[in-house]
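With one protein chain removed, the remaining protein chains of the complex are shown where they sit.
Chain lettering (A and B) follows the sequence in which the chains are written, and residue indices restart at 1 in each chain.
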Amino acid sequence: MSNALVRIATAVATLLVVAAIVFFVMRLIPGDPILNWLGTSYEKADYDRLRAQYGLDLPLLQQFVIWFGHLLQGDLGYSVLTQLPVAGELLRRIPVTLELIFLALLVALPVGIGSGIWAAWRYGRATDHALLTATLFGISLPEFFVGALLMLGLSLHWRVFPATGFEPFAWSTQHFAHMVLPALALGLPRAAVICRLMRGSLLEVFGRPYIRASLAKGLSRKATLFAHGVRNALIPVVTVIGLQIGYLVAGAVVVEKLFVIPGVGAYGLNAVLARDYPSVQGFILVVATIFLVANLIVDLLYVWLDPRIRVGSPALSI
Amino acid sequence: MTGKLLSTFLLAIGLAAATQPALSQQPREGGVVRVGIQSEPRSLDPLLVITDGATGHVVSNIFNTLVRYDAKMQVVPDLATSWRLEDDGRAIDFFLRKGVKFHDGTDFDAAAVKFAFDRILDPANSSPYRNFFKPVEQVVVINPLTVRVVLSQPWPGFFYQLLYVGGMGIPSPTAVKALGNAGFARKPVGTGPFQLSDWASGDRIVLTRNPNYFRPKMPYLERLEFRVIQDSTALTTSLRTGQLDLVRDIPTQLLPLLEKEPGLVPSVKNAYSFDWLALNAAKPPFNDVRVRQAVNMAIDRDALAVAVYGKGARGSTSQIASANDFHHPKKLPTFTYDPEKARKLLADAGQSNLKFTLLSSTVKPQLGQEATVIQAQLAKIGVTVTHQVLEHQAWLATVLRGKNFEASTVAGTGGPEPNNYVMFWTRDNPINFVGLNNAELFELVPKAQGMIKDADRKKAYHRIQELGAQEASWMALMEVPSNAVMSSRIKGYVHLPYNVSYFDEVWLAP
Partner (left out) sequence: MSTPPPTRRASLWRRVATNAKVRYSSLLILVLVLLTVGAGWVSPHPYDQLEAAASFAAPDGNYLLGGDALGRDVLSRTLYGGRMSLAVGLLATLVAVLFGVPLGAFAGYIGGKVDWLISRAIDLLLPFPVILLAIVTKMVLGDGLLSVVLALSLVLTPFFARMARAKALSVAQLPFIEAAQGSGLGSGRIMVMHVLPHCFQPVLIMAALSVAFAILAEASLSFLGLGLPPPAPSWGGDLQASMSAFQLAPWTVLAPGFAITLAVLAFNFLGDGLRDAFDIGERFL
């Protein structure tokens, strides 16, 4: 249990560091930070108020504490574009992006792990080669290209799924029809990566002594595979899933833009292009939180899967 | 004899049969029309609205103006049922429609009209339209249904100004006072056929039917949704898969794709609009008029037009579009493609190795393409252009408000009223962001506005265009056709070649 606590503490500390980095980076942007926050059409009263509120005349460290205080209260400032509170806007969009990532994982994990096992089982034969080639392509195609091909194929050519847009969440075909293509576009490239990893990991496990011992005991090959191999082969794969979540979050930005899904990614992207700094700041913090939490969950999963691991982040155990 | 009778009879039947379908098409109530827009409006308050591609189409359905365009771009009554000119045209009495209510239930009356005018003219509100209405001296409420506008000089173009919903959309005074300007921008209240029901930032703006709209039975539609889709691929694909019903002003190159699609009806009109090149005369290098003229003469406008808008597009020959009656008959010198002269002018000004930054806004992709083509054309005479694309809001802040730029492509609108093309160029006008400073021009523009005789006006506007060409600071590049692509189910939509759509008359066929 102390293991888990250590990891949670690490995650929280990391979040603090990210917040600090975001704060200091924002100060690096050329120009007056308050002007960057307000844009060019502002009232002097607002300018003075913000200046006082964030203590811009105080030493930098104190400024950080004040800013962080606002953060903890849920005040992420106001969007320069819409004058709406950033926290509120992001809160509205987080469930959308989370759902997208979840659905993508729902595609990536079964497809990736399943095909990885299949390829290993058929090692050296036609199926294995075919899967290797397919996955090589899968990791070489740009994500938005995959998405565009899916859109043009399954939406435009064969009118199976809607091309763009988003219907508010409901347990209905209407809602999910809009999520199929984005989930595929996001999940399939990840599935390719996971497939290769799973295959490699399984092949390695086959070389281990206890597998040979199981074989000697007379269990059928298939049983051995599932009983011992997969669980152990999953460990390194789980390690990497944490990393994959980072890629999923990045990919979500691309997919949200392409399929016009009003998630956190689309919000952040527009904010960057419009130099809406308060929104960008909020976006970075939210995204960092999402993937740190996701990584934490994966870390804890890792510990559960392999009780041999003690303190020390799996990322550094190699 | 019988043969002639028979053929006449058959002809009559034929005619009757031909007209039948038209008669049987009765407007159907209900339905939702989904419009795709490529940028999100920042504010829906007529006070501040710059009628760019997205905002105009939304705002024109939430608010009414005193007068509006009909299908032939003629001025017809809207909130004012009739009007009378007094005092040699220096005062206009508007007789207002009775029984009109705002979306919040309050009454529309002369006081509301006065409130709208006063709001624009009040310097504290910093409305970009304040200068457009400079000739308005005061607005007087005669009685609840009559309002008098007093002008400092006669102004024939006034009516064309009034139908710009940007500026002249009439807001509910109660709502404005209650919400304040900042609040009203996101919760607009007007008299229009639709009212704002939801604004999901970055996603869509939803307008629902106003049951108390003053035109009987209208609007027919239940709901109007404006979906923000910035990516052209997603926009055209959504239209083709039936997720959108109407899109305005798609890049011309993509029209062939949509024309092939059954169920979609394209419409292309010669517009009054144009894209133009702004050269900032307030700072180097363009504070030297020779440099400005040189840059313009190094641009092959016809080639530019075809490159960006396809075959059939034309380069501009003066500041006022050729569709407008006051278009200058001659091709003005700085609009002519003459690279040798350009080179010489640059040498004279000591700028043979001219370098500058050319900005373009993301509000429409053509602006960026124009900048790319201009960059290539200018390279031929040894000028180095750095092209920078700015997101629209950033562009507005940098160029329009900040005036902190060297050169930029700009999207412009026009109309049948010539003043629309030149109204920024008056003394101390905050929208004169190109730093134009020509005494004769500044005098002539307001004067021309007030001229009554056509001959005088023509002379004045021709002279204005000549001066503008000489100054070469705001120079039209090409005439921009306006297009609209809509689902064949949409009936009653009038494609006006500028950024306004009236959806009150629109209905959906089954």
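We take it that a residue touches a chain if its C-beta (ideal position, glycine included) is under 8 Å from a C-beta of that chain, and two chains touch if they have at least 3 such contacts.
Every value quoted in this text rests on a predicted model; they were computed, and no experiment measured them.
Participant: Of the chains you can see, which ones touch the chain that is left out?
Facilitator: Per the touch rule above, the missing chain touches A, B.
Participant: Among B:A111, B:A200, B:V268 or B:V306, which residue is in touch with the absent chain?
Facilitator: Of these options, the touching residue for the absent chain is B:V306.
Participant: So one chain is hidden, and I want to know which residue out of A:L5, A:L28 or A:A126 touches that hidden chain in the complete assembly.
Facilitator: With A:L5, A:L28 or A:A126 as choices, the missing chain is touched by A:L28.
Participant: Based on the whole complex, identify which of A:I8, A:I66, A:L91 or A:A148 touches the chain you can't see.
Facilitator: With A:I8, A:I66, A:L91 or A:A148 as choices, the missing chain is touched by A:A148.
Participant: Which residues does chain B use to touch the chain missing from this display?
Facilitator: Residues in contact with the chain left out: 231-233, 235-236, 251, 253-254, 256-257, 303, 306-308, 310, 368-369, 372-373, 375-376, 379, 387-389.
Participant: Tell me which stretches of chain A touch the chain missing from the display.
Facilitator: Listed in rising order, the touching residues are 14, 17-18, 25, 28-29, 136-137, 139-145, 148, 152, 156, 196-197, 199-201, 204, 236, 242-243, 245-247, 249-250, 253-254, 257, 268-269, 272-273, 275, 277, 280, 283-284, 287-288, 291, 295, 313, 315-316, 318.
Keep in mind that, in the parts below, only the chains that are shown with their structure count from here on.
Participant: Quick check: how many Å separate the C-alpha centres of chain A and chain B?
Facilitator: Their C-alpha centroids are separated by 43 Å.
Participant: So in the complex, the part of chain A that touches chain B is made up of which residues?
Facilitator: Within the complex, chain A touches chain B at residues 39-41, 80-84, 89, 148, 151-152, 155-156, 159, 162-166, 257-260, 262, 266-267, 270, 273-276.
Participant: Once bound in the complex, which stretches of chain B touch chain A?
Facilitator: Contact set of chain B toward chain A: 42, 182, 186, 200-203, 227, 229-231, 233-234, 237-238, 240-241, 243, 362, 391-394, 397, 401-402.
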